[in-house]
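The following block contains the structure, expressed as C-alpha cells.
With one protein chain removed, the remaining protein chains of the complex are shown where they sit.
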Amino acid sequence: MSMSTTPSAAEAELAVQAKQAVARSQGYWAGVWKRLRRDPLTIACAAVLLVMFLAIVLAPLIAPHDPYQGSMIRRLRAIGTTNYPLGTDELGRDMLTRLLYGGRLSWFMGITPVLLAFVIGTFLGVLAGFAGGKVNMAIMRTTDIFYAFPSVLLAVAISGALGAGIVNAILALTLVFIPPIIRVAESVTTGVRNLDFVDAARASGASAFTIVRVHVLGNVLGPIFVYATSLISVCMILASGLSFLGLGTKPPEPEWGLMLNTLRTAIYVQPWVAVLPGACIFVTSICFNLLSDGLRQAMDVKG
Amino acid sequence: MLFYLIRRIIYAIPIALAVGFVCFMLVQIAPGDPINAIVPADAPGDVVEQVRRDYGLDKPLPVQFGIWLSKVVQGDLGRSLATGRSVWSDLSGAIQNTLMLAVAASLIGFTLGCVLGGLAGTFRGSFIDRAAVSVAVAGVSVPHYWLGMVLVVIFSVQLNWLPAMGAGPGGSGDWAWDWEHVKHLVLPAVTLAVIPMGIVTRTVRGIIAEIMNQEFVTALRGKGLTRGGIFLHVVKNAAPNALAVMGLQLGYLMGGSILVETVFSWPGTGLLLNNAIFQRDLPVLQGTILVLAMFFVALNLAVDLVQTALDPRIKRA
C-alpha cells in the first residue's frame, strides 16, 4: 500500500516496467523522467506527500503527546499554545498528535480502496480487453450497471445499507472505483492487443499467459497506474465524507473526516483549530491530484 | 442515425433493470432480517407476519424481486418506517429541491468553468493558464462539506449576509424566484459548484487547446479571420463535448449533494438520504437511491442523444 504512494517508489515501479516493455524504447522512460524533473510543481507535491507520509508513519516516534489522552482543563486551546503547537481538540487532546495519527487512517482509507480496485479492476479489465467476445461483453456490461450510479451515491448507498464501520466503508469505496479502472484497463488493453508486436509474439508461438504478462501488462500498467493515482484524491474526500456522515471510522480513533465532524461545533470557539482536519484533507488531496496530473503529462508524449 | 437512437434507448432498458436489482439488493445486504427494514421494530407480531406475507418475504429471492419490481413500476416505493408516509410523497418534493440546487450549482460551475477553461486554453502556458488550473485543481480537491461550514461561518454568522440553512422563509413549499428565496440557494449552490467548476475548467481547457492546434484553426488564421471569428468556430466545435460533461456533472451533483444538503439543511434527496441512514429507514434509502440512479441513467441517455444530434461527426457503431 505504502509503496505506491511515494513518488520515488512509483518511479521505480515505472522503471521496472520499462525494462519489461518491448514496444517502448528505453528512451521513452528516460524522457518521462526528464520531463518530470523539469516540472517543479509535481516534484514539490511529491515532496509534500513524502514528508506527510513519513510523518504519519513515524507518528508514534514524533508525536508529542498521547492521541487518546486529553484533559478538560485544556480543551480547545488556540493554535500556538505552548506544548500544543496546533492547539487542542474538544477533549483537550493535542491536535498535532491527533492529526498525525489521524493521517494514518485517512491515508489508509484513501489508498486501500484504490489499491484493491486497481488490482481487481486491472485483472478484470485486462481479461475483458484481451479475451474479447463474450467475456468482454459480460464484464463490460456489468461495469455499465455500476456506472449508472453517481460515485458518491453508490458509496453512501452501500455503506448506508451495510452500516457504519471502516471495513464497510472500504468495501463500498472499492466497489465504487472498480468500474472506472476496468474501463481504462479494458480500453488500454484493447489498444495494445491490436499492436503489431503482440501479433508477432502470437505468431512466434508464445502462450497467452506470456503475452499478457510480458507484452500487455508491461504496457498497460503504467497508464492504469497513473489513472489510479488520480482516484486517490477522490477516494480520500469520499472516505472522509463517509466518516463525516458517521458511516466511516468510529471514535476514539482519530481520522480527519471524523475529527472534522466532532470539531464542527467548535467552529465558533476555535475556528482555526476546527478547520485543521479539513485543511489536511485539502492539502493531501490537492497534492495527489497535481502529482497525478504531472505523471500523466510526463508519460503522455502528446502532452 | 435513427437506428442508433433506437438502439441506444433499448440498450438503456436492461441497465435500468439491473440498477433496480442493485437497489433491491441494498435491503438484502443490510444486516438483519429484511422484515425489520419494512416494519417498525416495535410493531406487534401478527402485523409483522402479515407484512411478511404481503411483501412475499417468505418466497425465494427472484420472486421477491419480481413483486418488488411490479410495485415500483406502479409507483409504489413502499412506506417510510419512521413516518409511515409513502416514500414517494416525501421523495417527489425532495427531488425538485435537489434538482433546483443541482441545476443552480451546474450553471455556476459551468459558467465559471467555461470562463476559466477558455482563458486557460487560449493562453496556454501563461500566468493566466496556471492560475486558472490552480483554481480548478483546488475545486476538485476541496472537501466541499468543509467549505460549506466555512462559508456559513463567514457569510451567515459573521457577516449576516446570507441565510445558513433551509430553502426559503416558508420552506420549499412556497418557493418563488425572488431574492428572499434565492438567497437561501446561494451558499449551498456555490459550495456544490466547486467540483463541476474544477472539472469543466480542465475539460474546456483541454478541448480549446486541442482545437486551437488543429489545422482548420491555423487555416482560418491563415485566411485572415479575426480573433472573434476564430473564437466562434472554436466554440461551435467545443460545445458538444462541453455539454456532455455538463450533463454528466448535473447527474453527479444530483447524487452527490448529500453532504452539502446535510450541512445546509437543504430539504432535498441528500438530506432525506442522510436521515434515512441515520434512522435506518431502509425503504426511504432504497427508494431515494433507485430514483436518483434512474435519473442518472436517463440523463446519460439524454446526453448521449443530444451529443450525437449536435455533432454528426461522432459516428457510433
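A and B are the chain letters, set down in written order, and residue numbers restart from 1 in every chain.
Here, a contact is a pair of C-beta atoms (placed from the backbone, for glycine too) under 8 Å apart; a residue touches a chain by one contact, two chains touch by 3 or more.
Definition applied: contacts and distances are computed from a predicted model.
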item	value
Choices "Porin domain-containing protein", "Sarcosine oxidase subunit beta", "ABC transporter substrate-binding protein" or "Acyl-CoA dehydrogenase" - which one is the UniProt name of the chain not shown	"ABC transporter substrate-binding protein"
Candidate in contact with the missing chain, chosen from B:I108, B:V152, B:L185 or B:I199	B:V152
Which residue of B:G20, B:P163 or B:G287 touches the chain not shown here	B:P163
Full-complex contact with the absent chain, from B:A120, B:A136, B:L272 or B:A293	B:L272
Touch residues of subunit B, complete complex, unshown partner	40-44, 47, 82-86, 89-90, 93-94, 149, 152-153, 156-157, 160, 162-167, 169-173, 262-265, 267, 271-272, 275, 278-280
Touching residues (missing chain, whole complex) on subunit A	68-73, 75-76, 90-91, 163-164, 246, 250-252, 262, 264-269
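Just so it is clear, only the chains that are shown with their structure count from here on.
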item	value
CA centroid of subunit A to CA centroid of subunit B, Å	24
Subunit B contact footprint on subunit A (complex, rising order)	141, 144-153, 156-158, 160-163, 233-234, 237, 240-241, 244-247, 257, 260, 264, 267-268, 271, 275, 278, 281-282, 285-286, 288-290, 293
Of all residues in subunit B, those that touch subunit A in their complex	14-16, 18-19, 22-23, 26-27, 29-31, 137-138, 140-143, 145-146, 149-150, 153, 157, 251-252, 254-256, 258-259, 262, 273-274, 276-278, 282, 285, 289, 292-293, 296-297, 300
